[in-house]
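With one protein chain withheld, the remaining protein chains of the complex are depicted in position.
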Amino acid sequence: MTEPLVVDGLARSFGGVPAVREVSFTVGAGEIHALCGHNGAGKSTVVKMLSGQLTPDRGRILIGGDAVRLKSRQAAQRRGIALVDQELSVVPALTVLDNLLLGDIGAPLVNRRRTAMARGRQVLDELGLARVDPDQPLATLGIGERQLVEIARALSQDARLVILDEPTATLSDVDSERVFAAVRRVASRGCSVLYVSHRLSEVLRLCDTVTVLRDGRHVDTSPAAELTVDELIVRMLGQTPHRLAARAAPDPDPARALTIDRLAVPGRLTDFSLTAQPGRIYALAGQLGSGASDVLRALAGLHPRATGTVALHERAVRFRDPVAAARAGLAFVSNDRKSEGLFLDKAIRWNLVATRLPELASAGVLRPRREQRSAQRLATVSGLAADRLGVPVATLSGGNQQKVFVGRNLLRDNVFALLLDEPTRGVDIGGRTAIHRLLRSAADAGLVVLFASTELEELLELGDVIITMRDGRTVGRYDGGVEGTVLMRDMTHGVSAA
Amino acid sequence: MTTSEVSPATSVPQRDGGRRPGPLAIVLGVAALAVLVAAVTTQRFLTLDNARAILASAAFTGITAIGATLVMIAGSVVSLAASQTATVAAMVFLATQQWGLGVAIVVALACGVALTAVQGAVIGFWTANPIVLTIAAGFAIGGLATWFSGGTPVYAKVPAFDVLNAVPLGLPLAVYVLLVITVLAQWILRRTTAGRQLYLVGENRAAARAAGLPVGRVTVLAWAFFGACIAVTGVFLASFTTSANTSLGGNLTLDAIAAVLAGGTAIAGGNGSALRTLGGAVLLSVISDVLLLRGFSTGAQILVKGVLVLAVVVTVHLRSARGRR
Partner (left out) sequence: MIRAFGSRPERLLPAVSLLLVAIAFAGSPLLSGKALAPFDFYNALQGFAQLGLLALALGITMIAGEFDLSVVGTYALGGMLAVQTGQSAPLLGLLVAVVAGAAIGAGQGILVARLGMPSMPVTLATYIALLGLTSTLSGGLSKTYANSAATLFVDQPIAVIFSPRSLITLAGFLAAALVLGRTRLGRELRAIGGDRRASRVAGVRVDGILIGLFTVSGTLAALGGALLSYSFASANPDPGLQPLILATVAVLLGGVSLAGGRGLPLGLLAGALSVALVAQIVAITALPDFSTQLLYAALLVVIVAIDAPGLRQMIDRLRARFHGRVS
C-alpha cells in the first residue's frame, strides 16, 4: 500500500470516556478528503492524533505505507504532516514572514532572507494577501487575515498531508474562496488534504471524498459528488431532530425582562438586539466565530470594548465590567469550566457558594453553618451527592463539574438572568439531561435564561426561542416548530436578515 | 537510622476547603527530621534559651512573611519592596516618637499600608506585573528614604519605644505580636468573605473575574494587610536598633519570601495558610540555629535555605500539577 495516509481502527478515550471508538479511512495522493461530524463526533481527536498532539490508545496510522508513532508535533512534521489547528495558532508578536516560517522543519537554520521573502510573497499573494507586507507584525492584521497566514504556513510547507481543522470558521466568503483555490492548487501537486469543517456546502464543493463520523465511530465514506447537504446532515445526525412546537409562552412581564439593544463587539458581533422574557429559555445557535458566545461574554462584562445598551428589570446594566454585571443580576457560565469557571483545587462546597459569599456572611465574617446549609441545598438541587461536599472539584467527572458550575448560580435572590455558553460541553448524556432540567427549573422559577450552543439536539430540546447566528449577525428567529436541518443551514450558510 | 523513616507524605486526612495536606506534611516532615538530627547531634540545641533564640529570630521575618502569605495566596506572587517599606516605616516611627508611642505606631502603620496598597491597586485593578512593579516601588521608596533622611540615620528625639523591647516571660514582645498576627491572618483567611475570595482569586483569576468577584478590591485588601505587617516589622526593627538608616530592612524581602515558600504556600496562589508560613519561618530559623551552633558560616545557612525553598517549591508544584491532570 502506498496511499499517503491510512487510518486503521483508531481509538482514544479520555478518563474512561471514549472520544474516538473506531475510525478508519484512507486518503489518496492529491485527494481532498473531508472529515465531517456533529460536535463530539471525534473529529478533533482524530486530527490531534494525526498531527502528533495525542497518541492513540489503539489502531494504526500509516504514512506512505509505514506504520508510524507520532509522539510530537515535530515527529508529525518530519513525516510531512502540516496542520492548521482549530484554534488560531500564529504568534501576534512576530512578523508575518516569521509566522510563515515558524515550526517549518524545512526552514534553514540560518535565515535566507531573500529566498524566504520571495516564497512568503508568493504564498501570501496566492491567498489574496497581496496588500500584506511580510515584514509587518502579525498583530497589525485582523483575525481573518491571521487565519489566512496560518493556512498559508501549512500550505507552503511542502507537506505530504495537510490537515485543515475548521480553517474558514472566521473567514469571509471571499477569503474562503481564496483558501479553496489554494487548497486545490496544493492538491493538484499531489499533496493530500484532510479537511474538517462545519460548513457543509463548502465541504461538498471543495472535497473529493467525505468521511462522516458520529459518536466516535466511522459512519460512512463516499464521494462528495454523490451527496447533498441534507443527506450529509442526516448522516451526521443519525436521524433528523426537530421540534414540533414551542412551549406555551408565559405572560410577558416587561418589568422583569432582559433587554439588549444593538449590542456590538468590534470585529466579533454586530448589532444584536433581543428582549428576553423571564420564564423562557432563549437559545443562541451559532458555530465558532458566529458571535453567539460573544453576546453572552459581552453581557457578562468580559468584552470591555462592547457597545450598546442593556437593561435588566428596567435598570440599565453597566455591562463592560464583570463586577457591575454580576451586581446587576447577570450570572455567567463560560464555555470553559476549567480555565474560566471552576476553582478546581477547591472543594465542591467552596465552589457552590463562591459567588454568594456576602449573603452567607454577617459583617464580612462567614457563618460556617449557613454556608454548609446553603451548599447542601444547592447540591441537592443540582443533583450532587450532598455528603461529598469536601471533595475537590477536580476529582469529579465532567458532568458533575458542570452541575457545580451551573448550580453555583441557582437559588439566588439577586440573580435575575442566567447566561450559559455551551452549558453541556464535555458532559455525558446523564449529566446533560440533569443540567437541562436545572435550566428549565431555573426558567420556571422566573429567571431569564439565555444560552449559546452549537449542538442541534440541545438547541431544539431546550430553547423556547431559537436565534440563529452567523458571522456576528442574527440570521433567524424561531419561536415555533422548526426542523434541525433549518437551524443547521442557518448556522452554516445563513445570510443576515438585516 | 530511625529518622530516615519519617515519611514526608504521611496521609493526613483530607480536610474540607480543598486544602492539600501534601506540602504541609512535607514541610513538617522535613522540619521534624531537622529537629531530630539537630537534637541528636547538637548538645546545646534542646535548651530553653536556644528555643527562645529561635523564636526571637523568627519573629521579625515572620511578621512580614505572614503578610506576604496573603498576597501570595491572592496570586500576586511576591513583593520585592518589603525591605525598603520596612525601612521607611521605621524612619517614620522614629521621627514621630515625640507625639507618643501610640501615634507613632499608627502613623508608621498608615505609611506602610498606604505605600503597599497603592502597589496592590495597580496590580489588582490593572494586572500589572507584580515583580517589576515592586522592584520599581522598592527603588522609589528607597530613593525617597535617602532623600528625606539625607542619607544619615534617623534617631528618635524623645524615645517612647522602650516598651516594645520588653521581654515578657522571657520572650521578646515581637514573638507575641507574631503569634497574634498569625492567628489574625489565619482567621481572616478562613473565616471572612475577603479571605475566602483571596483563595478563589489566587486559584483562578480568570474564573473569579468571569464570576464577577471583586478581584481588584480583594487584591488591594491583601496588599494593605501586607503593608501593615511590614510596618509592624519596621516598628520593631526601629525599637530594636533605636535608629534607622537606609539599609535597616536588610534581607527582609528575601527572608520573608523564603519563609512563605518554605511553608508550602504555592507561589501561583490559591493555596497556603498563615500557620504554614509560621511553620516555615520557624523552620528556617531552626535550620539557621542548628547550622550556627555547629559552626557553619552565614553563607551555608543561606545556601541551605535556598535549597530547601527550591525543594519545597518543586514539590508543591508537582503535587498541584498532579491534582489537575
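The chains carry the letters A and B, assigned in the order they are written, with residues numbered from 1 in each.
The working rule: a contact is a pair of C-beta atoms (placed from the backbone, for glycine too) under 8 Å apart; a residue touches a chain by one contact, two chains touch by 3 or more.
Bear in mind that the values here come from a model prediction, so they are computed numbers and not experimental data.
Only one residue in the set A:306, A:391 or A:475 touches the chain that does not appear here, and it is A:306.
When the full complex is taken into account, the listed residue touching the unshown chain is A:83, out of A:63, A:83, A:260 or A:317. Taking the complete complex into account, B:307 is the one of B:114, B:167, B:180 or B:307 that touches the chain left out. Across B:140, B:166 or B:180, the residue that sits in touch with the chain not pictured is B:140. Considering the complete assembly, chain A touches the hidden chain via residues 53, 73-74, 76-77, 83, 85, 87-94, 98, 101-105, 107-111, 137, 139-140, 153, 304-309, 320-321. Take chain B: the residues that touch the chain left off the picture are 77-78, 80, 122, 125-129, 131-133, 135-140, 142-144, 146-147, 151, 253-254, 257-258, 261, 267-268, 297-307, 309-310, 313-314, 317-318, 321.
Definition applied: only the chains that are shown with their structure count from here on.
Taken together, the chain A residues at the contact with chain B in this complex read 300-302, 322-323, 325-327, 330-332, 334, 339-347, 349-350, 354-355, 357-358, 361, 364-366, 368, 389-394, 408.
Chain B makes touch with chain A in their complex at residues 14-18, 20, 191-194, 196-197, 199-200, 203-204, 206-207, 209-215, 270-271, 320, 323-324.
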